[in-house]
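Apart from one protein chain that is not included, each protein chain of the complex appears where it belongs.
Up next is subunit A:
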């Protein structure tokens, strides 16, 4: 009796569950049928195209979309590629978010949506975690130089590492009576005084975006620290160098002075994407950034006249960041297990760096070519200065604090913390030596935490 009623109850519950799962199941059913249809359609199309085409394959792709010009240029290439290779479907999962590109990629990884082909800017983190595959052998010969990590090549560099420099409004310089570009940092400071006297805000900084802080901070670090000691980072890790040493303290003191005196007051609530309009509307006279801004500025006001120069250091020497970094298109370890995907990705990378696509891409993003094959594209006056700097052997090249790799790689979490610390230093008018002590402590505890 008891048994019978148990079965009654049990079957009742099972019946209800079945009804409910049927509702849920419907969805998946429809999905799979549409998928089936799609596949059918594709293979049919290929059949019509004639020939033994490769299997239809879908690859997901992601890149940093912070800069509208770059985003546009890559989208154009993707469209052209899918036209040329109809059997490859490219799923572009890039999003423009308020978080940093690294945070966004980590989130994607965490939810299992790590892209098959990804513009990688933090190779170390993802390679160490085993998420990246090496670049296929046949692609190596495309490039003049391949960045190497642990003896392996993970990245197909999109462009050469862009040098930073002062982008200035010619009108503002003329109004302030500046006739000659500075040859030393002190001359540069004199120009700031003149600009201030002429009533314009001398420098706009997009400090709301932490990466923008990096331009200035690294100018000071490069010209004071890395210029004389490229291995400073590894010495810091070994604790034989300190942020409280004379060179870094000098760098940060200069930084603090410049930001306190000459930077536009609203710098902490100004985003990187507002800097171009600050410049063209005449609210500020200069911007310290890189060639990718040229396009944005021209778009904001085609008639705006501006120039570009590399900022010299105190002794008048010029050193720019421009060493190749560990960045570029990378394959995910997951995708490398599927030969169809590898083939499609290889085809895409070849297509991307083909002069026919690569030329217009470089022209839009104002990039420096990385390929062996020569690429010709139109450059403006400012871009010519950039290319001159890059090819000039007498201008030494360096890197930003977080771009060094191998022995010189800093703990990945340190960069953002350090930039924030330096913001605080300026707003709270802190003591440089004291803040550099904090930087030492944090650096050491980061190194320790990463060893655990």
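Rule of thumb we're sticking to: contacts are C-beta pairs under 8 Å (C-beta built on N, C-alpha and C of every residue); 3 or more make two chains touch, one makes a residue touch a chain; residues count from 1.
Operating definition for what follows: contacts and distances are computed from a predicted model.
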Any idea which of "Sugar ABC transporter permease", "4Fe-4S dicluster domain-containing protein", "histidine kinase" or "4Fe-4S ferredoxin" UniProt assigns to the chain that's been left out?
"Sugar ABC transporter permease"
Contact with the hidden chain (one of A:125, A:195 or A:436)
A:125
Per the definition of touch given earlier, which of A:100, A:162, A:289 or A:332 contacts the omitted chain?
A:100
Considering the whole complex, which of A:278, A:293 or A:375 touches the chain not shown?
A:278
Subunit A residues touching the chain left out here are 2, 5-6, 9, 13, 98-100, 102-103, 106-107, 109-110, 125-126, 128-131, 207-208, 210, 264-270, 274, 278, 283, 412-413, 416-417, 420-421, 423-425, 427-428, 438, 445, 449, 452
